[in-house]
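A single protein chain has been removed from this complex, and every other one stays in its place.
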Amino acid sequence: MFHWLEKHPFFFSVLVFAVVAFAGLIEIVPSFAQQSRPVIGTKPYTTLQLTGRQVYIKNGCNTCHSQLIRPFKSETDRYGHYSVSGEYAYDRPFLWGSKRTGPDLMRVGNYRTTDWHENHMKDPASVVPGSLMPKYTWLYKNVADVDTAYAEQLTVQRFFDVPYNKPLPMKDGSKETVKLAATLAGARAEALADAKLITANMKDQDVKDMVKEGKIPEIVALIAYLNSLK
Amino acid sequence: MNKIYLWGVIITAVMLGFTYMSVLGSKGGLNGDIINILTVAAAAALVIITIFVVIKYVRQMQVDTATGELAEESWDGIGEYKNNVPFGWAIIFLGTMVWATWYFVIGYPVNAFSQIGQYNEEVAVQNKKFEAKYASITGDRLVEMGESVFLAECAVCHGISADGNDGAAANLNQRLEVKTVKHVIEHGSKNNLLYAGSEMPDRNGLMNANKNYAPITDAEIDTVASYVANGMTGPGADVFAGVCSSCHGTDGKGIDGVAPNIAEFTPAFVVNILNHGKKGVIGTMPKLDKLNKKQKEAVGAYVTSLSK
Partner (left out) sequence: MENRFKDRPLEYDYSVTKLFMWATIVLGIVGMLVGVIIAWELAFPAVNTMFGSAIAEYTNFSRLRPLHTNAVAYGFTLSGVWASWYYIGQRVLKVSMAESKFLMFIGKAHFYIYAVAVVGVVVSLLLGYTTSKEYAELEWPMDIGIVVIWVLWGISIAGLIGIRREKAIYISIWYFIATFLAIAMLYIFNDMEIPTYFASGGIGNWFHSVSMYSGSNDAMVQWWFGHNAVAFVFTTPIIALIYYFLPKESGQAVYSYKLSLLSFWGLMFVYLWAGGHHVLYSTVPDWVQTMGSVFSIVLILPSWGSAINMLLTMKGEWQQVASSPLIKFMVLGSTFYMFSTLEGPVQAIKSVNAIAHFTDWIVGHVHDGVLGWVAFMIIAALYHMAPRVFKREIYSKSLMSTQFWIQTLGIVLYFTSMWIAGITQGMMWRAHDEFGNLAYSFIDTVTVLHPYYTLRAIGGTLYLIGFIMFAYNIFKTMSARPVEEDELVNASPMGA
């Protein structure tokens, strides 16, 4: 049979394709069917947080940092509760990473703070001697792209029913709503208001001045995102 | 012995030596950890198998000759022998396929492995081991344990020598710094330092009993701040007595349920900070839920020991 196939490349190709596609069908399709549902307490990202997430991706933080706490005592001791599938329900793309040159960041919002990040991102080795993380000085000058984050929010709300403006159950039994502005101007204003809350805990005068002028530096958005990782 | 085997042995020895070094390099060594042991065993097998299998084929290159019946076809001058597949390879391939099929159909479904179950067991074992141990850790040993927690969890902010890392976090070698005291007097404090909801008023609520309850002045703030930061010594004792002692006690060591000890660290105070976090003039210290009770107690003892 194989000899025949080797003389009939079309059928050969069909068979190769079938054999190759087979595993994907068996493994991926059934697991997809049981959609990953958000666990209680998981919220979609606000405009500023999502802007920060894009800053994170743009700067390749995922090349050194994972966001996946595996169920081993050594990891839960270091980073907190192991990851649960539903916590990632609003993560597009997922950011698990595959290399921990730096520590996991899945719950970094629990044990690091705005002022710490401010110092650390500017010059990691001055805060943690021996760190080999690059200095991200440009984040303090570049203006963050809030519009694209807003566009992404609208997209996921529309195509994937991400529940913005809907009360969501929290762990303590309360309900919380993540607002999504109706207009771009509204989204910008909300992001700016959130940015002001962050800069209140920051020291860099240039950053504070930029926010006063209505511009959000990338670092502020990034910190909003890092603080949201819990 | 043939040179090539000698090389094989040398390379294997070097690679295994490296693996051994990397185990030593990790302070704990194998540590009786089954995962560590398996990893090292697998790494060793990996080297040995590859090297000796390759040597087997190199020997064939050296001494054997190519034989077999050629297939009729040839492509751009490349011919193919109709040799059979190597027997060992065929058997192992078949064996692993059967094993994989068995695993897929029976092995996995019947085993009911769950990684979270495995985790719960691991944690239970560890907890049991240390619960017994924790009871007996006290005194200097507790401080020692606290230091190990401190280095792993706190040093990133407070620095390895707990000096606050150039002002990035609080200097824990002394109870309070001038700027903190000043800030607290001017703005008050709402850090749950004593109990959830404990609060100190800002300067508008601080009156000097010695001066007919006049609001505290800028000059008084300066003096009393350095008085407190200097460990309750130097000028400013009078202001302290007039403004602060009613809550913090005449010696600054606090009054139960009224105000915290500001003369020195106490383990309970530190534990409270670890439970609630603290926001002040330097920045924000997070609460650290990932530490267990004993770890908090230990690090409390360690921090307290620093300024003694």
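By letter and in written order, the chains are A and B; residue numbering begins at 1 in each of them.
In this section, a residue touches a chain if its C-beta (ideal position, glycine included) is under 8 Å from a C-beta of that chain, and two chains touch if they have at least 3 such contacts.
Everything numeric here is computed off the predicted structure, so don't read it as measured data.
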item: Chains still shown that are in contact with the chain withheld from the display; value: A, B
item: Per the touch definition above, residue among A:I40, A:A125, A:V143 or A:A200 touching the missing chain; value: A:A125
item: Sole contact to the chain not displayed, among B:M15, B:V178, B:M207 or B:V281; value: B:M15
item: For subunit A, the residues touching the chain missing from this view; value: 2-3, 6-7, 9, 12-13, 16-17, 19-24, 27-28, 31-32, 35-36, 54, 57-64, 66, 68, 70-75, 77-78, 83-103, 125, 128-138, 145, 147-152, 154-156, 158-160, 184
item: Hidden partner chain, residues of subunit B it touches; value: 15, 18-19, 21-23, 25-28, 31, 33-36, 38-40, 42-43, 45-46, 49-50, 53-54, 57-58, 60-66, 68, 70-71, 73-86, 89-90, 92-93, 96-97, 99-100, 103-104, 108, 113-115, 126, 129-130, 133-134, 137, 144-145, 148-149, 151-153, 155-156, 295, 298
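The working rule: only the chains that are shown with their structure count from here on.
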item: Footprint of subunit A on subunit B - complex, ascending; value: 115-116, 118-119, 122-123, 126, 153, 156-157, 160, 165-166, 168-169, 282-286, 288-290
item: Subunit B partner contacts - residues on subunit A that touch it in the complex; value: 71-73, 76-80, 82, 110-116, 119, 126-129, 201
